[in-house]
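One protein chain is absent from this view; the other protein chains keep their places.
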C-alpha cells in the first residue's frame, strides 16, 4: 500500500483539547446532569463517546436503542463540548460472540478465547468484518451530521487485546498476504531459508501461522507473521475508515495508538500516514525521573511520525491504573506536569481515560478525572487547575515544537525481528537501549525526535542508531548518505544484523553498516548476568561485548579486561563530510554520558534554556511567538533565565523565573 | 438456603478421638493383624475408613466386592475401635472415567483433566451425581447398622481437586444459580455493571463462566462464579448427606474442611451449619513460631464457626507431607504440641492422615502414624506417647474453650472479591493481614475467635476487621451497632470497599465503614516493593498507604514521610458507647504491637496465665473444672503460676509448674 496524501482537516477543538473518555451508559441519568455541570467547572471541551457502547445500543441483533446516545450527544452539544465519537468495534456485543464464537482470537497453542474481554475478534475473520462495518455504517449514518461531532475515533487500541490470532481464518489471510508479498512459494522458501530443517513449502497453502511447534519458529516466518498481524489490523482500520470517510468526508478520522518504547503490536510508523490526526494513549511507567523520561520518550516518538505537526494525547491517567502489579498513585502536581510535558512536546490536547471512575467492571480501579471519592479530592482539584492552565496557554495550539537536530532511530519491524526466534542473548532487552541513549540527552534538555527508518534524515545533525537489529539496504544507504553529507551517526552493537527477511547478513557484523563504520565484528561475546567489562578509557559495560577489529576506523576505546582485552570496543570513522561511530558494548550510564558528550562535541547543540538538574525545558515556536515550557520535576525550586510573559500567572518575566518544586511554567518569550 | 437447626447427636467416641485415616486395602491381610495390634498399643479409638475405596469394592460397574471391607469393619469392632466411614466419592473409579470422561473438570482455558487424580468430577454434572448417589446408597445400606460405625464422612476435602469447573454443565448450572439469585437478566446486568465494555446480556442463557478471555474477568461475574462453585459443592454434599440421613437418621454426618488462612474454595462459614460436627484437615505451614501460630489461627477459625462447641481435627500429619517444595519433618515433641494446641483450642480429637505410611501411590512420602521404618522410630514413640496423654486428659472432652472477648472478622466471600479482577495493588496478600493481627494477640495469649460476618458479635469486646474488602450493608450495620453498644472496632484499609456485587462503594473509601469511622480516604497510595513510610508517632508501614482525611475522627498518627506527609494515617472515633479505629496503612510488626496495645487498653483483657515468651496457654472450662493447657514452644524450660493437678504426670501443682523446653502440660485447675 502506498501511504496517502495527508488530508487538510481542522483540529477538532478551538485550541487545546481537554477532556477524556466519557461512558455515560455506565451511570443513571441523574449522574449525567452532574457530569455536564462538572465538565463545565473543569473546562472540558472535548470527550470521546461510544467506545464500548455497541452492546448498549444494540442489545440484540438488529434491535437498536440509540435514545440514550442521542440524548447525551444533544446535551454535550448544548454544553459546547465537542464529541470524538468512537466506532464501537473494540467490544463486540455478547450476542455476537454467542452466535459466532469463531470470531474470537485463537492463541498459538490453539486455545480460542471466550467472551468477556476486549477486542475479542480476529481481524481476518470475514463474519466479523461484515458485522463490524455494518455497525460502523449505522453509527455514521445516525450521527454523521450531529452538530456535536468533531472527529471519528475508530475502535480502540487496536492490537491491544487481539495481538495475534492463529486461527484458520488468519492462516488463510496470512497466505494471501504472503502471496502478495512474495509472488510465489519459491521466493518465500528462499526468503525464509526453509531448506533449514527441510521445511520447504511445495505450495503456498502449506504455510501455517507459527503455531506452537515445541521449538522456536523460523525467524523469517515469525517476522512476517508479525508484519501480517499489523497489516491485518491496519486493513480492518482502513475498512472502517472508508465507511466513515464516504459518509462524512470532512471529519477527521483517527484511532488511538499505544506508542511507548516498543516494539508495538502495530507498526505505528507505517500506520501513521493513514490517520488524519495521530493520537496516543500513554500510561507513564515507573516513578520519578524514569517516569518523566517515559513521558518524554513517547511524546518524542509521537512527534517523530510527523515532526512539526501537532498530535493528540488521547488517553492518560489522572492517577493510578489498575493493571500493573503495584499501581502507584500520582504525586501532587504530577498530573499537571505530565500533561504539560506532552503539550510541550507537541500534543495539542490533554485527554484522560476516563471522565468518571467506574465502580464496576474490569477497570473499576482505573483512576478518573472524577474519582470515586468525588470532587473533594486532590485529583479533582488538579484536573480543574489543569483546565485553567490549558485555557491560559491556548495560543500555543498549532505551534510547532522547536526543530530537533538529533534523532534516535527505532523500528517496530526491527524489534519484531529481534523477538523472532533464538538469539545470542535471549534476555537482552534491546528496545531499552534507545531509552538509555534518549535519557542522557533528555537530562541535558537536548531535544530528540524518535523516528523510524521511513523518516527523512536530512534535517538532523546527529543520528543515534541503538540496536537497529534489522536494516534494509535502503535504510543502510540512507544512513550512509546522511553521514557522507555531513551527518554524525552513532551506531551500536546489534544494528544491521539481519536483512528484511530476518536472515543474518554474512561477512561480519554489523552487516548493513560494516562498510560505513569501517569495522568488522567477528563474534558476539554476551556477558553473563552480573558480569561487566572495562574499557581502556575508564568506561564500563555489561550485557554485551564483541570481538571487533577495525577496517579503517579510528579506535576510540579498547576492551581492557576479559577475553577481549586489547580489542577495539568503540570506534569512529570519518566518511565524506561526516563521521560514523560504532559502540560494540552496552555501556553503563556514566560511560554513555561521556560517549554522548564526545559524540555531540562541535555540533553546537544547546538546550532551549540553561536549567538545573531535574528541570525539563522545551520550546514551541508559533508564527508570531515562541513558548518556553519549564517543568520542575525536582524537590527544590529552580531558577532559569528567560524573558517574556508567564502565561500561567500573567506576570512579565524580566530575565529570571523561579519555579517552585514540582511546578510548571509556560513563558511566551519576548 | 436457610441453614438448618443443628441436630443433637452424640460425639462419636467416648472422650477424645484418637486415630486417623486407615486404608487397609493398600496392604495384604497379614499387615491388618499388625495394624489392629499396634492400634491397641497406641490407644487408637477411631479410624476413618473407605475414603478412596470405590474402585476397590466396585472394580467394574455393578460388580461389588465388599468382603474385605466387611472383614475390616468386623475386626475394628472387635477391637473396640470406632469407624468414621467415608462415602467414596473423592475418587471415582477408573471405569467411570473411561465410560464418562465428561464428568471430569474443565479448566478456565478449556482443558479437561484426565483420570488418575482426586475429586475428578464436576459437581454440576448430572451423570456424576447419579453415580455418586447410587454408590452412597449402596454403602449406607450395607454398613448403616454395623456396630463399628460411629459417623459418616462425606467424600473428602471437597473443593480440593475440583475447585472450579468451567464445562458446559457447569455453565448451565451457573445460569440456574444466577436466575435464582437475580430473578432476571436485567438485575444481573445491573449487579455486574455490564454496561462496562458493553457486555450487557440480553438473555440469561448468554452468560458463561469466566473462561479465559485474555483480560481479567468482570469482577461481579468472577465473584459470583466463586460463590456458585462453593454452592455447587455444597449442593453435592447435601445430596449425599440426604441419602445418609434418610437411612441412618441417628448418625452424625460430617465432611472434612480445609480451614486455614483463606479464602477457601468453599465458604466454610456458610457451610458449617450443614454438618453435624465441624471437622478440619490442617497441615501446619512454616517452622517455629510461624508454624505454631498457623495451628492456632486455623483452630481459632474452626472454633469461630460455633464458639463453645467442640470440633474435630480430622487430619493432620505425624511429620512431613510430600506436596510442598521442601517438606520439613517435625522436630521432636512437635507432633504432641500440635495435637495439644488443637485440643486446647477446642478440638476433641487428634486424628492423622494416615495410620500407616503408604509405599506406593502419590502420597508415598506423606508421613503416617506408623512410618516406613516401622515402630523403632521417633514418630511411633511420640504417637504412642500422645495416645497416653489423650487418655490422661480424656475428661477435657466436651468442655468449652474459655470464651474469647476478641474477634477477628474474616470472610471467604470478601477474599474472593479481592481476588476477582484487577486491583490497585495486585501483589498485596490481603488474607495475610488477619494473620498478622492474630499473631500479636496470640503472642500475648489473648484468645481470639476468628469469625465470619454471619457471627453474632455481641459476645466480644474488641473486633478487628483486617481488610474485609467486601462488606454487605447488613455487615456494616452489625458492626455499627456493635460499636454503638460499647464495642471497640479496629478497621483497616481495604475494608468495606465493595458491596456484595463487587462494585466499589463510591463517595470515598472505606465505603461501608466511612460514616462509622468518621474518615474519608480519597485515593490509594500502594507502596512499591521495598518502600516504606513513616508515621509521626514512630510507627512504620509498607505495602499500602492512603490519602486520608478526618471527618470527625481523632487523629492518632499522621504520615510523616512521602507524598502523604502530614495526612492522617490512624484515627479513632468515639461512637455511642464504643469507639472505632481506622488504620490506613500496612503497619510493620513492631508498630502493630503498639497499635494493638493501645486498642486493648482499658478492656481488662488478660491471658489465662502469665507466661514467658514462646509459651502458649489456653484454658478450657468444663461443667465441674477448668483445664489450663500450657505448651512450651521455646528452647528453654518455662515456669508458670498455677494450682491444680498435672493431668499428664498426676502431680499436685502448688502454685508453680515448670515445663521443659518443647513439652506440654495440662493442669486441672483447683
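Order of writing sets the labels: A and B. Residues in every chain begin at 1.
One rule holds in what follows: a residue touches a chain if its C-beta (ideal position, glycine included) is under 8 Å from a C-beta of that chain, and two chains touch if they have at least 3 such contacts.
As the structure is a prediction and not an experimental result, all values here were calculated from the model.
Residue-wise, the contact with the chain that is not shown comes from B:325, picked out of B:67, B:325 or B:650.
In the complete complex, the hidden chain is touched by one of A:141, A:216, A:290 or A:601, namely A:216. Interface note for the absent chain: among B:78, B:373 or B:474, the touching residue is B:373.
Contact with the undisplayed chain is limited, among A:9, A:79, A:208 or A:645, to A:208.
As for the chain not pictured, it touches chain A at residues 109-110, 192-202, 206, 208, 210-221, 421-428, 501-509, 520-529, 547, 563.
Listed for chain B, the residues touching the missing chain in the whole complex are 23, 25-26, 52-56, 59-60, 88, 91, 93-95, 98, 105, 111-118, 120, 161, 287, 319-320, 322-329, 331-332, 357-365, 367, 371-374, 376-379.
The rule is simple: only the chains that are shown with their structure count from here on.
For the pair chain A and chain B, the distance between mean C-alpha positions equals 49 Å.
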